[in-house]
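Heads up, one of the protein chains got dropped from this complex, but the rest are sitting where they should.
Naming follows writing order (A, B and C), and every chain is counted from residue 1.
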Amino acid sequence: MDRPPSPALDRVRTSFGRQAAMALIRATLPVVEPGRTEIHLPHWDGIEQQHGFIHGGVVGMIADSAAGYAAMTLVPAEASVLTVEYKMNLMAPAEGERLIARGEVVRAGRTLIVTRAEVLALRDGAERLCALMQQTIMVMHARPEKLDAPPAA
Amino acid sequence: MDRPPSPALDRVRTSFGRQAAMALIRATLPVVEPGRTEIHLPHWDGIEQQHGFIHGGVVGMIADSAAGYAAMTLVPAEASVLTVEYKMNLMAPAEGERLIARGEVVRAGRTLIVTRAEVLALRDGAERLCALMQQTIMVMHARPEKLDAPPAA
Amino acid sequence: MDRPPSPALDRVRTSFGRQAAMALIRATLPVVEPGRTEIHLPHWDGIEQQHGFIHGGVVGMIADSAAGYAAMTLVPAEASVLTVEYKMNLMAPAEGERLIARGEVVRAGRTLIVTRAEVLALRDGAERLCALMQQTIMVMHARPEKLDAPPAA
Partner (left out) sequence: MDRPPSPALDRVRTSFGRQAAMALIRATLPVVEPGRTEIHLPHWDGIEQQHGFIHGGVVGMIADSAAGYAAMTLVPAEASVLTVEYKMNLMAPAEGERLIARGEVVRAGRTLIVTRAEVLALRDGAERLCALMQQTIMVMHARPEKLDAPPAA
C-alpha cells in the first residue's frame, strides 16, 4: 500500500502472472521482497497424488519457482534468470490445507546466484516442514524477460 | 498384447492412473518395463512459463515421476515407494511438441533405490536432451499402496 | 570440562578419531553438540589445488563429515549412520588460513536424517561463506559402529 515502488519486485510479479503453469496449479505469490519470496498453494483435488496428498512434483514446482523468483528480485532490469539446477529433499507428505514455499537468496554473484527454499504444510493451524531445496540460478545479462507482449494464457 | 501379465507393472499403471496431478498436466505413461518407464507430455498452453516454453517445474514433475515409477516396478507387492530426494539439471528450454521423460533404475537396494531420468524435447522430429535427474527412492516394506479404493478424482 | 558426560557425543569423537582420512588432511572436530558439529581445517600445502587454494574435494570431505557427525549425535548407541547422498555448491574459492565446516540436522526421522552444512573460510579475521551442502543420512539400526577394536592407523 504505502510501500515505495520497486521496478524489480514488479517485474517479478508480472513474470509470475504470465506463468500459465502457476495458474494451472492455483499457486499465488503473496510475498515478494528483495532476496526472498513466498508462493502459496491451496490443497485441491487436481494436484493430488494417489493417496490424496499434494503431488511431490507440485511441491518441487513451487519450491523451484519461489527460489528462482527470489533470485530475480536481485538482478538488473536488462537481465533475466534461468534455473541451472536444484536439489530437493522431500521430508514429509504434503498434507494440509495449504503449502507455503519460502525462497531466499544465499549468495548472489554476478553470473550465478545460489538460493534455498523450504516448503511448509499448514494443517489445523500448525506448520510442518515438508521439503528443503538448494538451487543454482544463472543471470542472463542483456537478455531481459519479454514481458510487454500479451500473456500467453 | 501378447506380453505375459506382470502384477508389478500393473500396479505402476494403476497408481499412475490415480495421480490427479499427472492428469492435470496431461501426462501419460506409455512405457512400463522392469526398471524403466517413460512419461510423455504434449505441449499445451496450460503448462507454459512466461516465454511459452513448458515450465521447468513441470519438467521436474515428469522426471521425478518417471524415475520413481521405474523404482516401483522392482518392489514387492506388499511394499510401496517414496521419493527421498532428487537433483535435476535443466540444460535446454523445453521447446517442442512433446516431452519424453525416461526413468531408469541404477541400483536397487533393499531399502533404497537410486534412479536416473532424462527428459527429451521432440521438435520437428528431432530429440533434444533438456534435463537430467538423479534420485533416491525409499522402499516402504509391508506398506503397500492403497489402490483398491475408488480414485480420488 | 564441567560438561555433563554424553555417550552419544563421545561416540562421535571416538569415530572421528579413527578416520585416518581426517588425520591425513589435518582436520579436527572441536565442536560436537546434539544435532550439530564443527570440523576445522588449517590451510597447508598438501591439500591445495593447482592455484594454491584448498581443493574443492577437500571442502566437500569436511562438509560431508561435519553434517554426517551432526546426524550421528542423535542416533541411539546400537545404531550407526551412513551417507546416502549429498549436494554441494561451491560458492567462493577456499582461500584463507583455515576452513570451518558447520553441520546441523534439519530433520531427524527414524530411518533418514536430513542435514545441512556450510563451510566458511577465515582470512585475516573475516569469515566468508565458501560452500553450502544438503545431505541425506541413513540410520542403520541394530548395527553399531565397531569402535572397540584398535584404530586402523
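The rule is short, and it goes like this: a contact is a pair of C-beta atoms (placed from the backbone, for glycine too) under 8 Å apart; a residue touches a chain by one contact, two chains touch by 3 or more.
Computed from a predicted model, the values in this text were never measured in an experiment.
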Which of C:Val84, C:Val106, C:Ala121 or C:Val139 contacts the chain that the document leaves out: C:Val84
In subunit C, positions touching the absent partner: 15, 18-25, 45-52, 54-58, 60-62, 64-65, 82-90, 145-147, 151-153
Absent chain, residues of subunit A that touch it: 84-85, 87, 111-112, 136, 138
Contact set of subunit B toward the excluded chain (per top definition): 87, 89, 91-92, 106-107, 109, 114, 116, 129, 132, 134, 136
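Convention: only the chains that are shown with their structure count from here on.
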Topology of the chain contact graph, where touching chains are joined (line, ring, star, complete, other): complete
Taking each chain's C-alpha mean as its centre, the one farthest from subunit B: C
Distance from subunit C to subunit B - Cα centre to Cα centre, in angstrom: 35
Residues of subunit C touching at least two other chains: 87, 136
